[in-house]
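Presenting chain A:
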Amino acid sequence: MNTLLLVIALLLAAAMLGAAWVSIRVHRVATAMLAAGLVSLFASVMFLLLAAPDVAMTEAAIGSGLTTFLFFFVLGRVRGGRDD
Partner candidate 1 sequence: MVNPLYILAIGLGGAFLLGLLPNRQRSLAYAITLACLAGMAGIAASWLYAFALQGAPAMEVFTAGTQPPFAINFRIGLAESTLALLTLLVGLHSALFMRKTLITQGRRAMAVLLIFMMALCGVIFTRDLFNLFVFMELCVIATAGLVLLSTDQRALGAGLKYLIVSQLVSILLLVGIVFLYHSTGALNIDTMAALSVNALPGGAMAFFLVFIAVLAELKPFPANGWGLDIYESAHPAFSAIFSTATGGATLYAADKLLQLGGDTWLPVVTVIGIVTFIAANIFALAQRNDRRLLGYSSVGQIGLLLSVVGQRDLLGDAYYYIAGGLLLAHAVSKAGLFWLSGLVAQRELTAWAALRSQPVMVFAFATLLALLLGLPPFPGFYAKWDLAQQLAANDKLWLLGLILFGTLLEATYLLRWFGYTIKRDADEQGLVWQSGKADVVFSAVMAAWLLAYLWGYLSGHGNLLHAIPLLFALAFLPLEWLPAKLKNVLAIGGLLAWFYFNYPDYDPLKLIFAAVMLPGGALILLASFQHGKRRLGFYPAAMLMFAGLAMLINAHTSFDFFAAWELLTMGSYFLILRGKHSEPHALSYLVFSLGGAFLIMAGFAIAAQGAPEFPLTALAEVATAYAPWVFVLLAIGFMTKTAAVGVHIWLPGAHAEAETDVSPMVSGILLKAGLFGLFMLLITMGKQQLYGVELTHVLLWIGALSALIGNLIAIFQEDAKRLLAYSSIGQMGYAVFGLALMNHLGWLMALMFVINHYIYKSMLFLSVGGVAKRTGTRLMYRMGGLITLMPLSFIAVLVGIIAMSGVPPLSGFGGRWVLYNAIMTTEQRLPMVIIFLAGPIAFLYLFRLIHTVFLGQMKDELRKVREAPFWIVLPQMIFVAFLLAFALVPGLLLRRVDTYMNQFFAGSGGLDWTGLTITSDFGYWSPVQIMIIIAVIFVTLFLWLLFVNRKAQKVKQFNIVFAAERPYRPETTHFAWDFFAPYRRALGFLTVPVFERFWAAVAEFLHALADTLRRFYTGNGQTYAIHVLGFVIIVYLLMMGDQP
Partner candidate 2 sequence: MMDWIAMTTGFILILMGLYGALTHRNILRIIVSFTLANTGVNLVLVSVGYMLGRTAPILDKAVPMAEAVTRIIDPLPQALVLTAIVIGLGITAMMLTYAYKLYEAKGSLDIASYRELKW
């Protein structure tokens, strides 16, 4: 049980770091935003593992949900706002 959790945690950590890497390195801004949202989502699962359900909920709703939407709202309004 404990080992299983650990493995999951390790996998999550790897996924988070991978997504973060993508978010930093990728060329398209939209992808970066999505990847960042993904990191947040993985983090909220991690919070569950860390026995923090309140934080998990908040992170999922606010950190990954609303924030990502805000990003896309603005991205849609700055046309041509690619990596310049």
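Criterion: a contact is a pair of C-beta atoms (placed from the backbone, for glycine too) under 8 Å apart; a residue touches a chain by one contact, two chains touch by 3 or more; residues count from 1.
The candidate set was assembled so that all candidates are chains of the complex that A comes from, given by their letters.
Every value quoted in this text rests on a predicted model; they were computed, and no experiment measured them.
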item: Complex partner of chain A (touching, any copy) among 1 or 2; value: 2
item: Residues of chain A touching candidate 2 in the complex; value: 5-6, 9-10, 13, 16-17, 20-21, 23-24, 29, 32-33, 36, 39-40, 43, 46-47, 49-55, 58-59, 62-63, 66-67, 70-71, 73-75, 77-78, 80-84
